[in-house]
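The next block holds one structure in the form of structure tokens; read it before the comments.
The other protein chains are all here in position, but one chain of the complex has been omitted.
Presenting subunit A:
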Amino acid sequence: MELQWPLILFTTLLAWAAGVFGAQCLYALRGQGTRAQMPALITSAVLLVVGGIAVFFHLEHWERIFNGFGHLSSGITQELIAIVVLAVVMVVYFVYLRRGGDEAKVPAWLAAVGLVLAVVLVAVMGHSYMMASLPAWDSVLQIGSLLGAACGFGPATMAVLCAVKDESLDYTAKVNVIGQIVNVVLVVAYLVAMQATVGAYTQVDFWFDPTQPTMDIAPTGVTEPLSGASLPFSVVALIAAACGVAGAFVGKAKKDWKVWGAVCVACVLVSALALRVVFYMTGISIYPFF
């Protein structure tokens, strides 16, 4: 399948937005990083909006979006509902932060709801791409890869924001290291899951499409993330995620999260984008002959 850049940006930015919001809710539950709460909420909201705008570039007729929009079995509808619900909770979160003044405290129930909704949004978004027609996509580990990106993005972004607000915390290091490890594990898991779908496609030994006589219809490795044209992107996804883990450990050792937090964010971004590129490159129909 051709690379769908608006969707690649949408999923990556939404995982980032959900990751940041989820991480700040986690911090709030533990009573940590109070000065970074408002910048984190603004960052998350901006990422959500930019991701939302990106997806519109995928729609050929976005002006018809309310022309019957709302079919509940559609993943797109479910995503929209999840985004709206999360946005409402973010507004409530914002109100509590403003009321709290310098203390910037939110109730534990709100932080817990925010954390759950951040996970739900990413899960719903990933679920909308789970299609039986595309074996490489039809895996819960595909959802896992997006959750992994959120786990990488959120703590790393919070680490930068805490550092900027002079909140050098041990908690930052702990959460970031765990987040980056979760990300790399889930990147590996999804690449393995994609590779394992190789035998899931309908196989015909010899065939010919007279309408495309010169086309290389099934180039070697097209459905495999670990061979052919997908391989470099899989390697980049893997190495960048691993560099994120290394960055988290270096940041922990040097206690310099302005630099190493940003390095972690950059690593997760590169890894997430590369993995979504592999995702589209291996998005081949189970009956790949038309």
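Basically, a residue touches a chain if its C-beta (ideal position, glycine included) is under 8 Å from a C-beta of that chain, and two chains touch if they have at least 3 such contacts; residues count from 1.
To be clear about the criterion, contacts and distances are computed from a predicted model.
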Tell me the UniProt protein name of the chain this structure doesn't show, selecting from "Sulfate transporter", "Sporulation protein YqfD", "Na(+)-translocating NADH-quinone reductase subunit D" or "4Fe-4S ferredoxin-type domain-containing protein".
"4Fe-4S ferredoxin-type domain-containing protein"
Absent-chain contact - pick from A:L134, A:M158 or A:V177
A:L134
Spell out the interface residues on subunit A facing the chain that's missing from view.
1, 58-62, 64-65, 67-71, 73-77, 80, 128, 131-134, 202-211, 283, 285-290
